[in-house]
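Here you go, one structure.
All protein chains but one are shown in place.
Going by the order they are written in, the chains are A and B; count residues from 1 in each one.
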Amino acid sequence: MSQPTYCLSELATRLGAELHGDPSCVISGVATLQHAKAQQISFLDNPRYRKYLANTQASAVILTSTDLALCTTNALIMDNPYLGYAKVASLFDQASKIKPGIHPTAVIAEGCVIDPTASIGPHCVIGEGTHIGAHSRLYANVTLYQGVRIGDRVIIHSGAVIGSDGFGFAQNKGTWYKVPQLGGVIIGNDVEIGANTTIDRGALDDTIIADGVKLDNQIQIAHNVVIGAHTAIAGCVAIAGSTVIGKYCAIGGRASIAGHITITDKVMIAGGSGVSQSITEPGVYSSSIATVQAATSWNRNLMRIYQLDEMAQRLRKLEKVLQGCHPEERSDEGSPKSAGDPSLRSG
Amino acid sequence: MSQPTYCLSELATRLGAELHGDPSCVISGVATLQHAKAQQISFLDNPRYRKYLANTQASAVILTSTDLALCTTNALIMDNPYLGYAKVASLFDQASKIKPGIHPTAVIAEGCVIDPTASIGPHCVIGEGTHIGAHSRLYANVTLYQGVRIGDRVIIHSGAVIGSDGFGFAQNKGTWYKVPQLGGVIIGNDVEIGANTTIDRGALDDTIIADGVKLDNQIQIAHNVVIGAHTAIAGCVAIAGSTVIGKYCAIGGRASIAGHITITDKVMIAGGSGVSQSITEPGVYSSSIATVQAATSWNRNLMRIYQLDEMAQRLRKLEKVLQGCHPEERSDEGSPKSAGDPSLRSG
Partner (left out) sequence: MSQPTYCLSELATRLGAELHGDPSCVISGVATLQHAKAQQISFLDNPRYRKYLANTQASAVILTSTDLALCTTNALIMDNPYLGYAKVASLFDQASKIKPGIHPTAVIAEGCVIDPTASIGPHCVIGEGTHIGAHSRLYANVTLYQGVRIGDRVIIHSGAVIGSDGFGFAQNKGTWYKVPQLGGVIIGNDVEIGANTTIDRGALDDTIIADGVKLDNQIQIAHNVVIGAHTAIAGCVAIAGSTVIGKYCAIGGRASIAGHITITDKVMIAGGSGVSQSITEPGVYSSSIATVQAATSWNRNLMRIYQLDEMAQRLRKLEKVLQGCHPEERSDEGSPKSAGDPSLRSG
């Protein structure tokens, strides 16, 4: 198949961008600032890459008006160059165009309703009574258990497993008795699910992924989790059972979210954080230890973490002693701990 | 297929529960307190959900005698309502009944012994000389390498890979020389293995998962790990090579367990913890940073973690100064650090 070409003025119109330079410049592809060649368009969004702007070989660059002065080639000016790049890239994306139909190696159980515009890749397995909406795409080797409902325009990448049993066992004289997982999974419209991500079916009610949610690779979503619309979750996040996450949230990679809690709308969680309590206010939250030190320094600091409560008690004791020594010092702290406090250590 | 129905007295007998209310009440399904309708039975186990008891529409609720006073409908009283719910739910579980046999798309290598009561799902691949016991079930897209032994009544969810090579390489002049993985994997009876979980074969001896072990999704178990009977491990736990975990342990989600250590029986590890040393006493252990703060506050605290050893030295110094200032202060600490200690910083 041959690559399409566009003149820059046509791209400007499609993006709603302001054109600086030659409207008739021909664009036949998109590339990074560093690697673009003639006839390719690039973009500048992340300031880390501004250093490549001056010497780019791209025939045009999508950027904000702020960066225009640094641009030595044609420019398309937009408030959101990353969105502009995404739209241009989709014009040149031949490989991932959806081909409707069910691959002959896919195994579809009875009672499924699969929209004829959907694409089911090789070796997919789809359990009984599952629904798949219009223009949805399952790449190869996706497994859907019975009774899963997938909306329209959903993309599910290879190795994803949706509808497996939630992890539910009751203690029975020291051993574990399996709790049947009778709920389903409901996936809204315009959801994308990454490779090898797992979404368990509900125990009684359903596990729900609302419209527009984007899930990266290797995410684990336990039974009865509810994820609100347009929330984006980066790779390797784990969400334990029955937790409810709001709309328009952004969860950084490798975050761990405990079960049975509620996170309100518009919450951002830093990658690597652990979340064990509900979050009721929008905002940016973290508990991530994100920066390495030389191991010898780190290990000295780490050792102190295990002594922190003792250090705090010793600090408090010094403050009390010093307050006696300097009676003019004012303390905002409440009443001192009673002498009987077993955690109080003399230092 | 039609749902079965039971009268409440029959359920009470099956569960060994004490019935309060109408023995002839008809039950045709199970649901949560919030979503139950007439003819459905519910349960109260987690106190978080007690608030839904008064207004539930369920025709009966399984609960402890403590919660009976709050119950406005028929009740089945048990010490362990969660177990009662599990047993009732299994009565109503139609979808997941096992259908013996090997799906025609499964690929079975030579020399395998698969019990005729076992169920092998679509697109499973089973390597040479593998054994699968009675009533065991492999959902779709499970991969077993050669020489894996699976006991009776084992459930393996989709995407799980059992018997892949352990990660073993010897340094050879800067590059890596592969260490052949000649051991196998032995899975006991009544084990459940979650979706996309991986269990590597042993290097020389076998990797062993004992009877009754329950593994959630996306767990990684490295070569030569041994997991004792009836231990339950939540999602996304990683266990490095040659580690031995005891019986009746419970490992919280996303915990990381180092290699070559031993964890005794009846140990509980909090989710998200890192375990790098052997644990010799039963108990509850943690090293998890489980609660997020507003990122601005967290980042200030985080910065201090990297200074903790210095802070500890400064605290110690103050204590020494103050001891000189207040000679009546008693110190329980040992001898002070020598002045030559290079880590001692004056503050």
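Rule of thumb we're sticking to: a residue touches a chain if its C-beta (ideal position, glycine included) is under 8 Å from a C-beta of that chain, and two chains touch if they have at least 3 such contacts.
Remember, it's a predicted structure, so these values are computed and weren't measured experimentally.
K.L.:
From the list B:Val161, B:Val185, B:Val213 or B:Ile233, pick the residue that touches the absent chain.
P.N.:
B:Val161
K.L.:
For the chain not shown, which residue from A:Gly21, A:Gly129 or A:Gly271 touches it across the whole complex?
P.N.:
A:Gly271
K.L.:
So that we can see where the missing chain sits, which residues of chain B does it touch?
P.N.:
For chain B, the residues touching the absent chain are 105, 107, 123, 125, 127-128, 141, 143, 145-147, 159, 161, 164-165, 167-172, 174-182, 196, 198, 200, 203-205, 218, 220, 222, 236, 238, 240, 256, 258, 260, 268-270, 273-277, 279, 283-291, 293, 297-298, 300-301, 303-305, 307-308, 311, 314-315, 318, 321-322, 325, 345-347.
K.L.:
Which residues does chain A use to touch the chain missing from this display?
P.N.:
On the chain A side, contact with the omitted chain comes from 30-32, 35, 46, 48, 80, 82-83, 85-87, 89-90, 92-93, 95-96, 103, 105, 121-123, 139-141, 155, 157-159, 190, 192, 194-196, 212, 214, 216-218, 230, 232, 234-236, 248, 253-254, 271-272, 288-296, 298-299, 302, 305-309, 311-312, 315, 318-319, 322, 325-326, 329-333, 343.
Operating definition for what follows: only the chains that are shown with their structure count from here on.
K.L.:
Between chain A and chain B, what is the separation of their C-alpha centroids in Å?
P.N.:
24
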